[in-house]
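With one protein chain held back, the other chains of the complex are shown just where they sit.
So, chain A:
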Amino acid sequence: VSSQQFSALTEVLFRFLTEPKEVERFLTQLSDFATMNKISLGPLKNIVKSILLVPNGALKRNLSPEQVRADFIALGLSEEKASYFAEQWKVNSPTLTRLAVGQTLMINQLIDMEWKFGVTAGSSELEKVGSIFLQLKLVIKKGSQLENVYVELTLPQFYSFLHEMERVKTSLESFS
């Protein structure tokens, strides 16, 4: 494989790594590459599979670009190609790291929040009430499903909640 072809292939690989959902696009680009360079798709797929193992392992273990380069050389890749790949790795690793962190397990993740507030005018027990209520709708991801949770808060509860959330923010910021 010439260095030009290698860079083209590397580009395809990294585009897939940074957008792992674009599987179809990746496969199309791979078969285009195969046809253009007169390589058969089967062996190419196998090579790509082995190559992909390197960045995935590197990501898991937070390897530096030099370590990635050394790994590739150990696998038998030429120095030039390994350096090129390591460079690409350096450029893309922030995005890839962010993606990996994003994939980390989250319990009951809060997806969305909607609210409305109003005044209770009257009830079956009390003719005139005039108290303010706040209703929150929280959209929570439980496993793979979304669940809506409805909660009502009084005004003092709301202010207390807001105050606590601001304390959480300060706490999170001090750890970033």
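One rule holds in what follows: contacts are C-beta pairs under 8 Å (C-beta built on N, C-alpha and C of every residue); 3 or more make two chains touch, one makes a residue touch a chain; residues count from 1.
The rule we apply is simple: contacts and distances are computed from a predicted model.
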Query = Any idea which of "Histidine-containing phosphotransfer protein", "Importin N-terminal domain-containing protein", "NADH:ubiquinone oxidoreductase 30kDa subunit domain-containing protein" or "COMD9 protein" UniProt assigns to the chain that's been left out?
reply = "COMD9 protein"
Message = For a quick check of understanding: of A:Asp32, A:Glu80 or A:Glu166, which residue touches the chain that isn't displayed?
response = A:Glu166
Note = For chain A, residues touching the missing partner are 59-62, 97, 100-101, 103-110, 113, 115, 117, 120, 123, 125-129, 131-135, 138, 140, 149-153, 155, 157-159, 161-162, 164-166, 168-169, 171-173, 175-176
